[in-house]
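The complex is shown incomplete by one protein chain, all other protein chains being positioned as in the whole.
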Amino acid sequence: MFVKKYFEEFSLEEVRETIGRTITETDIVMHAGQTGDFFPHHMDAEWCKTQPFQRRIAHGTLIFSVAVGMTASFINEVAMTYGYERLRFTKPVFIGDTIKVKVSIKEMKDHHKRPDYGLVTELVEVFNQHGELVMLCEHILLTQKRPA
Amino acid sequence: MFVKKYFEEFSLEEVRETIGRTITETDIVMHAGQTGDFFPHHMDAEWCKTQPFQRRIAHGTLIFSVAVGMTASFINEVAMTYGYERLRFTKPVFIGDTIKVKVSIKEMKDHHKRPDYGLVTELVEVFNQHGELVMLCEHILLTQKRPA
Amino acid sequence: MFVKKYFEEFSLEEVRETIGRTITETDIVMHAGQTGDFFPHHMDAEWCKTQPFQRRIAHGTLIFSVAVGMTASFINEVAMTYGYERLRFTKPVFIGDTIKVKVSIKEMKDHHKRPDYGLVTELVEVFNQHGELVMLCEHILLTQKRPA
Amino acid sequence: MFVKKYFEEFSLEEVRETIGRTITETDIVMHAGQTGDFFPHHMDAEWCKTQPFQRRIAHGTLIFSVAVGMTASFINEVAMTYGYERLRFTKPVFIGDTIKVKVSIKEMKDHHKRPDYGLVTELVEVFNQHGELVMLCEHILLTQKRPA
Amino acid sequence: MFVKKYFEEFSLEEVRETIGRTITETDIVMHAGQTGDFFPHHMDAEWCKTQPFQRRIAHGTLIFSVAVGMTASFINEVAMTYGYERLRFTKPVFIGDTIKVKVSIKEMKDHHKRPDYGLVTELVEVFNQHGELVMLCEHILLTQKRPA
Partner (left out) sequence: MFVKKYFEEFSLEEVRETIGRTITETDIVMHAGQTGDFFPHHMDAEWCKTQPFQRRIAHGTLIFSVAVGMTASFINEVAMTYGYERLRFTKPVFIGDTIKVKVSIKEMKDHHKRPDYGLVTELVEVFNQHGELVMLCEHILLTQKRPA
């Protein structure tokens, strides 16, 4: 499960897709419990009936956390997270929706200060069972270049 | 707990700070369980001893989720999350560290397409008990302007 | 979030009401797991079908704990819980019911031994989405009097 | 596990004591997550250091829920909870403390309206590993009288 | 709750049956979180629709763990688990199924090396609400013989 994938081994053509996961009421209740966010959008089915979306919706931070977790398959010993950009929640995720994550390489560039490192930007897109995009973000990886 | 805070009521001088919360082993184990990310950085105390940071560290998505949850106090009926930018994890959070969140207004601007809305950018900064910055991000709120 | 609300600032006219929260199957399963109470009233849907209430019902201690938690908004530094009286479960709470809590001041009196303290009795009432009272109790707060 | 213990079979001499259970950090974090009560008394180790009790303390509702659960051994088909009185938290419970519950019969009386029922009052006392009383309450059981 | 039941007190005629427990979506999501097994058989409702069983099924290890837990009523101080044999999952358990466990004594024999101990083999059978066998195993108990 540990791998060494250097900067040079990434390519703009790469795409990977995860298996699916159904977002359950349990996930939402546990995420409320972990974060302390008990807003009625997530926790009050009666109030939600009075709102445009009509049903309880998953926390944005839940979808982000689960999506990032779903892509965590191999441990790349020569890369680490530099940060995330442009995190957007484009559609609500409801109880019973099933999400999949698609990761593609959007950009690769040298690190401006550290010649032995590059920055790889992964585009992370989350889709529901209808093929609709529900979340996206850019994950920037600080990645070692292959030793000479 | 429901409030209406319009675009005009935000100001660049505003700052609020949350109470503290200790990040526990329980939080990490439950976050692994929620996300499926059982990487040894978070879950294998023996392996961590061989690494520079020497101890298990919290998932970035855990700190982000908890920090966002800690700021969720009032429900502003006239604003919604547009997205997050520039999410960075600047220092590891260890088991037993206590974090607080500081929210300040970084930018306020009109929405370029919708004249009745503005964009408020909150700078979200998370500090540990030593006053060290461990995470930051920018939270963009799509906010209604006060009806004329 | 920390406030100082002295005995003199309470009044018999005060009423506050929380937002709602839907009690889920997850809450019941987790409460069984936390308390060790796996009685069939809460955990055996088949057995419940043979009973007058026909469906699984929430533990009384779950409703009490959630209701008390829902009222925990501000931290009053000059008051502490003295105890609870007259805790009653007046109707069952089923999976999917949404509860709200209403807190009113029922009684205020001097502490018979400590002249700098008073006892404030809050009446805590829990209602379901049909407006039916499902639980009530009296919460007694030992509250400092304002320093002279 | 189902038993029928009628009013006449209770006696003021009866005492039972449970096995012990250690209250862990996990219990407190999960109870905060279940109830939404993230007050610093339970969740902020740094703040607690500045307080007289110096360490995080268990929620009162956690101790009450666990104590009630610990006494739930046999399902008495001819009794049901009428309510609780005089719930008091006499000492804080800290992470790592081990509690046991002692149940004795305090009072038995006829139900003033229903001749076929009696009210049995159990005194529920919770002790820590030092033998100190940390919680007590009275549990009133509405109990059928033995059919003639 | 502590008992001493020696080898001589077991008999091949003994049978005991537990109360029931409904297996919920919560149980499956929490078991995935505890074990790290997020296989689509348990977690992806959409994928399951394409499979012969059509619905999410409980993890085998969940049913085994819950079944063993359901039989843990009395603590026999003079017996301990030697091991399990012939663990089989004979039918899938779906969300909402209610299981009961039946324990009968299948075999009793002397321990070939330790004359003061015997081996008691319990047949553990798990049934769903339709009376169908969903799991079975043999639980071998190393049991003290009664002191002379």
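Order as written gives the chain letters A, B, C, D and E; numbering starts at 1 within each chain.
Please note the rule applied: a contact is a pair of C-beta atoms (placed from the backbone, for glycine too) under 8 Å apart; a residue touches a chain by one contact, two chains touch by 3 or more.
For clarity, every value in this text was computed on a predicted model and none was experimentally measured.
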Which of these touches the unseen chain: E:Val66, E:Val120 or E:Val134?
E:Val66
Hidden partner sits against subunit B at residues 25-26, 29-30, 38, 40, 43-47, 56
Suppose we count only contacts with the excluded chain; which residues of subunit D make the list?
19-22, 24-27, 30, 96, 98, 129
Mind pulling the subunit C residues that touch the left-out chain?
30, 32-34, 36, 38
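Convention: only the chains that are shown with their structure count from here on.
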Does A-E or B-E have the larger number of C-beta pairs in contact?
A-E
Whole-Å gap separating subunit C and subunit E, where each centre is the average of the chain's CA atoms:
38
Between subunit D and subunit E, what distance separates the C-alpha centroids? Give it in angstrom.
30
Two or more other chains are touched by the subunit A residues 21, 25-27, 30, 34, 36, 38, 40
